[in-house]
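Note that one protein chain of the assembly has been removed; the remaining protein chains are unaltered in position.
Now for chain A:
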Amino acid sequence: MSLNAYLILSTLLFCIGLFGVIRRKNLLMLFFSTEIMLNAVNVGLAAISKFHGDLTGQMFAFFIVAIAASEVAIGLGLLILWYKKTGTIDLDSMQRLKG
C-alpha cells in the first residue's frame, strides 16, 4: 500500500468526524465525533512515520492519545455537572452562556 492510500483513508475518517461535529447537537455525540477526528489524525501520523522512516509521527500520535484521554476525563466531568444542573446535554441549552 502507498502512503496516499493511508492519507486518503485518514482524510475520509477525519471528514466523518468533522461532519459529526457539525451535525450533532447532543454533547455526548459531539465528544464521540472529536474522538473519531483524533483517531483519523493518528492513522495519518503513523503512516507518514512509516513511509519516511521517521519516529516523530509515532511520538506525536502518543501525545495525541494522552491529550484525548485527559480531554475525556475533564469533558465528561463538566458534562455530568451540566446534566445535574439542567437535566439535558443538548448544545442549545448552552445558548445562555453567550455574554
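Here is the rule we go by: contacts are C-beta pairs under 8 Å (C-beta built on N, C-alpha and C of every residue); 3 or more make two chains touch, one makes a residue touch a chain; residues count from 1.
Keep in mind that, in the parts below, contacts and distances are computed from a predicted model.
Selecting from "Cell division protein FtsW", "NADH-quinone oxidoreductase subunit J", "Succinate dehydrogenase / fumarate reductase flavoprotein subunit" or "Branched-chain amino acid ABC transporter permease", the unshown chain of this assembly corresponds to "NADH-quinone oxidoreductase subunit J" (UniProt protein name). The missing chain lies against chain A, touching residues 1, 3-7, 9, 11-20, 22-26, 28-29, 31-33, 35-36, 39, 42-43, 46-47, 49-50, 52-56, 58-59, 61-63, 65-74, 76-81, 83-85, 89.
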